[in-house]
Structure formats: structure tokens, C-alpha cells
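Here the complex is missing a single protein chain, while all its other protein chains stay put.
== chain A ==
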């Protein structure tokens, strides 16, 4: 098993405790996390990426208990093994497309993907040296996907990647994420309330407000 969680619980101060369903994924598997707004989807994503520490339970990726890592080690592990695609691209504005990817590489000591190959796969070669402010929305999102992939992570987390896209582009982005995850043998978890995505990924869990 590449990635699994056990009895994951989390509580914001003074609020009810979230109980999360256990997850287990092999390399190349995809999972949808569905739920209404405010149901705790993003909290789960932050727990899975190690940005939040659970009240109890554990998150295990590639044999490492993610929630037990502290400080610089946790940051390094996240940079090397977990790729996160945010709802908005959040690219670093002063840098070019290529530099944004190089920045992600800087924090990882692991051998990553070939930048040129990755840019070509995501149909971004022609934009490699342009400033990120000159990108269309779709291109910017592909760059943010490339950034999540560049260190060859074992787990890819995507937060509402399709919420602002039309049907056609939403479908393209999901297949892109699936194909790339399969290619680097990573597990893929997509957090969304977008029902359209269910057509492409059948494996899902539902998060409910406690």
C-alpha cells in the first residue's frame, strides 16, 4: 500500500471533532473527496499534506508517518513527495514559467522530472520563458500542475482544480492529472464538489459535516 490513513480525527479549537473515513491507495490509483462547501474537505487535504497535524490517527505515505514529521523534515518531505495543485494557480509572479518550476526543484534534493519534457507534456514549451503574468487561465493552471509534478511526488493532491473551468477544460485537466499521476506512479487525490468529475473517477469518499 503506497498511501493510507487510519482513524484520522481533527478539531478546530472549540468546534466539533471531524472524523474522516480511512483512505488507502496504491500507486496509480485515483480518489475523489466529495462534500459540500464547509464540510471539511480542505481540512482533510491539509491533514493529508501534513500542513495540519491531526488530533489522532495517522497519515502514511510510502512507509513514512507524515504527521509525525516535524519542522524542516516535514517541509522537505512535503516538497519531495507530495505535489499540491491549488484551486487557483498561485504562481510566483516575478518568475518565468521555467523559474517557477526550478524554484520547486530548489527545495528538493531528490531527482525530479526533466523540465523540458514536462513542459512539452503539458503543452507549455512555447511559454517556458515567458512571465507568468502573460499566461491564460488554462495555461497558468497547467503550470501549477507541472509544479506539483516536477519533484516526481508519490502523492498528488488537487484542491477543486475544475471549479472555474468549462466542461471541456474540466475534463482535460482531470485526464491530465490522471495520466501524469499514472506516469510517475503516484497516488492522486482530488478534493472537489464538482459532480462532473465523478464521470471520470469512480472511486470516491464523502466528507460530512460532523
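What to note about this one:
Heads up, the rule we're going with is that a residue touches a chain if its C-beta (ideal position, glycine included) is under 8 Å from a C-beta of that chain, and two chains touch if they have at least 3 such contacts; residues count from 1.
Quick note on the criterion: contacts and distances are computed from a predicted model.
For the chain of the complex excluded from view, the name given in UniProt is "ABC transporter permease" [choices: "Dihydroorotase", "Aspartyl/glutamyl-tRNA(Asn/Gln) amidotransferase subunit B", "Predicted membrane protein" or "ABC transporter permease"]. Which of A:27, A:51 or A:64 touches the hidden chain is settled by the complete complex: it is A:51.
Across A:11, A:27, A:103 or A:182, the residue that sits in touch with the chain not pictured is A:103. Screening A:42, A:67 or A:162 against the full complex identifies A:42 as the residue touching the chain left out.
The residue touching the chain not shown here, chosen from A:1, A:17, A:92 or A:120, is A:92. In the full complex, the hidden chain is touched by chain A at residues 42-43, 46, 49, 51-52, 71-72, 75-76, 78-80, 84, 86-87, 90, 92-95, 99, 102-108, 147, 151.
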